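Below is one structure, written out as C-alpha cells, with a few remarks after it.
In this view, the complex is presented without one of its protein chains, the others remaining in place.
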Amino acid sequence: MKILVSNDDGYLAPGIIALVEALRPIAEVVVVAPDSNRSGSSNSLTLDRPLSVYRADNGFYFVNGTPSDCVHVALTGGLAFRPDLVVSGINQGQNMGDDTLYSGTVAAATEGFLFGIPAIAFSQAEKGWAHIDAAACVARDIVVRGFDMLQKPYLLNINIPNLPYEQIKGIRAARLGKRHESEPVIKALDPHGREIFWIGPAGKAKDAGEGTDFRTVSDGFVSVTPLQIDLTHSQQLGVLQKALP
Amino acid sequence: MKILVSNDDGYLAPGIIALVEALRPIAEVVVVAPDSNRSGSSNSLTLDRPLSVYRADNGFYFVNGTPSDCVHVALTGGLAFRPDLVVSGINQGQNMGDDTLYSGTVAAATEGFLFGIPAIAFSQAEKGWAHIDAAACVARDIVVRGFDMLQKPYLLNINIPNLPYEQIKGIRAARLGKRHESEPVIKALDPHGREIFWIGPAGKAKDAGEGTDFRTVSDGFVSVTPLQIDLTHSQQLGVLQKALP
Amino acid sequence: MKILVSNDDGYLAPGIIALVEALRPIAEVVVVAPDSNRSGSSNSLTLDRPLSVYRADNGFYFVNGTPSDCVHVALTGGLAFRPDLVVSGINQGQNMGDDTLYSGTVAAATEGFLFGIPAIAFSQAEKGWAHIDAAACVARDIVVRGFDMLQKPYLLNINIPNLPYEQIKGIRAARLGKRHESEPVIKALDPHGREIFWIGPAGKAKDAGEGTDFRTVSDGFVSVTPLQIDLTHSQQLGVLQKALP
Partner (left out) sequence: MKILVSNDDGYLAPGIIALVEALRPIAEVVVVAPDSNRSGSSNSLTLDRPLSVYRADNGFYFVNGTPSDCVHVALTGGLAFRPDLVVSGINQGQNMGDDTLYSGTVAAATEGFLFGIPAIAFSQAEKGWAHIDAAACVARDIVVRGFDMLQKPYLLNINIPNLPYEQIKGIRAARLGKRHESEPVIKALDPHGREIFWIGPAGKAKDAGEGTDFRTVSDGFVSVTPLQIDLTHSQQLGVLQKALP
C-alpha cells in the first residue's frame, strides 16, 4: 500500500512524526506537509505565488503552502507514485462538528478525495499531544482495517480520545455534531494603543447528543464520520425551485 | 435593513464597490473586507496573530486577514449593529460546483450563516468585470426580493452571467454541479534553477447537466443554490454504523 | 525632470499622495510603491518568490513587496524612462540617527542611489500627518533647488518638522545623531496564554547635540543629511591590519 501523509500542524509536529512511524511498517509512506503551522487554513489554496517543495533530513517533503497545496502538488506535480490512500494528521486538537469547515487537517484529506483517492483525517481530541503514540496505533489499526464496505473514494474524519491505547473503548461511526456560535473576538491594545483582535475559541458543543462525534469521543470511543462535500441544501433547493419558476 | 458586506478580492475590488453602490439606496451598509486579494482562501481563519481593522477614506473597513476573519471580527467585535443580512462579493469569476469549497467569497457568507444570519454570496461567471454594474443590479434585485419561503438563516450561493441587465433571462434555483479533477500544477524554474509549482486551474465541469449551476448560468440565467454546511455523508454513515457495531 | 517616487507606508498613504501632488507640476512622476505598510523593512529584498506589479486607478503602480523591491523592479524591469531622481516618502514619523538602518523610506532611496541615481528620502518628524501639505511643499522646494554642489549620485535623508509652511525656519545640513538602545520588547499573552512579544519603540536620542538631525528639527529647521553606504570602519580597519599581518 502507498500512503501520502500530510497535516496542518507542519512537518515537524509530533502528530505527523508519530503517525508516519506507525504507518511505515505497513505501507510505503511519502510525507508532503506544510513548512509551518497552518491550523485553521481550511481548504485554502495558494493562487498568487508559486510553491516550493523542500526535502528534510528525515525524508519528509515540506512546502511553503497550505495543507491543500501540499496534497495538490503531491498528486499533480509528479510524485513517482499515485497513493492508494491520503492520510492527514494526527492533528493537535479535535476537529468535530463545524470545525470540519475550518480544519486544515480535514482539508488535506478532502484534497485527496477530490482527486479520487480514499482519504482519512485524524485528530486527537485534546491539545498537548498526550498519548500521541496510542493515537498513532489507532490510526494504523484503522488504516489496516480498510473500509471495503464503503464506496470508494471515501473521506473519513476521525477523532481519537487522548487515552492510553488499552483504555480506548473501540471505534464507532458518528455524525458531525453542532457547535454554538464561536466565542467573541478578544480585543487587546497593541503597544501603540491601537485596538487589535484575536479570533476567539470555537463555540461549545450545541448538539453533542447520541450519535455525534462529540458524544462518541467523550464516551471514550474513536469517532469515524464519513464526509461528503456537496454543499447543496437539497430540501431548501426544492422549496426554492417552487418559488423561482 | 442592515447589511454587512465582505468579499475575497479585497476592499478595493470593482466587484465590492459596485455591489455597495447598488445596495446603499435600499439598506444601511457596512463594509468589512480583506485588505488585499484573498482568492482561494476558503474558510481559513487567522489564529496565530491578532487582526487589525482599518477605515478607508470611503468608509469601508478593511482587515489584514481572510474573508472569514472579516465577517468574524465584524460580528463579534463590536459593530454597532447586528446585520439582517451578510452579503459577499461580487466575486471576479464563478464559484460553482466544488469551487464552493475553496471560495473565500462563499466563506465570508458562510461565516455570517454560522452566526445565525442569512447570507448570500455573489459571483460573476467570467473574470474581467464585464457588466459588473448589471451584476450589481441583479444583486440588489435579489436582496430586495428576500427569500421568505426559506428557513432562516439561509445561505445562498449565486452566480451571475456577464451579460447586460436586459439580456439576463431570469433567476433559477440550481444544485451545485461537479467538476473534473483540477488541472495539474504548472511547473517552472525560478531564476536559480529550482523547480517551483503553480496551482493549476480548476477542472472542467463534469456534471453540468440540467439543474446545475453550470447549466443554469450558461443558459443565461442567474443561478441560486441554497447551501448547507453539515458534511456528514448520511448514506455512508448508515453503512458504517452497521459495519462498526 | 523625471522622478520615481516610492515609500514604505504603502501606495495609499497620505504622505505619498501629498508628495506626488506637489511634484507633478514640476516633473514627470511615476509611482511604484508597496501595496501595504512596510514600515521597518530596511533594505530587505524579496528573493524567494516573484513580485507582481499592479496599477491603481490613480495611475500609481503598487507591488506586493518591500520598498527596495519597488525601486529595484522599477529601475531594472522596464519603466519606459530612467528617472533623474528617486524620491521616497513622505514618511509618517522621523528617520533620524540609527533609524536610517531600519527605515524602508531611506531604503527605497538607497536602492535608487545604488543604481547610480540621485535619491532623496523625506520624513515628517511626528506621526499623524499634521501639516503634511506643508511638508510636501518643502519637498518640492528641495527637489527644485537641486544639489549641484554635491557629487552625483547623492543620497539625502531629510526630516521635516510638522509645522505650517511659514513657520519652518529653513533648511540645514545635519549629521545623523545617535539613539540610546531601543526600549525593551513589550510582553503580552495571547488568548491561549502563550507569551508574545512586540518590538518596542526606538530609544531616546543619545547624541542630539549641535549639528545633529535631532537638534536641527527640534529647532524648527528641515534637516538634510548626505548619506554614504560603505560600512567599513576605516579607523578600526587600520588597527586590525596591524594586528593581523
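Note that the chains take the letters A, B and C in the order they are written out, and that residue 1 is the start of every chain.
Convention: a contact is a pair of C-beta atoms (placed from the backbone, for glycine too) under 8 Å apart; a residue touches a chain by one contact, two chains touch by 3 or more.
This one's a predicted model, so the numbers in the text were calculated from it and none came from an experiment.
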| item | value |
| --- | --- |
| Chains on display which the left-out chain touches in the complete complex | A, B, C |
| Omitted-chain contact residue, chosen from C:7, C:39, C:88 or C:159 | C:39 |
| Selected residue (touches chain absent from view) among C:1, C:26 or C:240 | C:240 |
| Absent-chain interface as seen on subunit C, which is shown | 37, 39-48, 50-53, 66, 68-69, 72-73, 76-78, 98, 100-102, 104, 107, 110, 114-116, 147, 149-151, 154-155, 157, 170-173, 175-176, 178, 181-185, 187-188, 190, 194-200, 224-234, 236-237, 239-244 |
| Residue ranges of subunit A at the interface with the undisplayed chain | 12, 35-36, 50, 56, 64, 190 |
| Touch list for subunit B against the chain that is not drawn | 48-50, 52, 64, 186, 188, 190-191, 198, 200-201 |
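Quick note on the criterion: only the chains that are shown with their structure count from here on.
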| item | value |
| --- | --- |
| Whole-Å gap between the CA centroids of subunit A and subunit B | 23 |
| Where subunit B and subunit C are represented by their mean Cα positions, the distance between them in whole Å | 40 |
| Sequence positions of subunit A contacting 2 or more other chains | 48, 50, 52, 188, 190, 198, 200 |
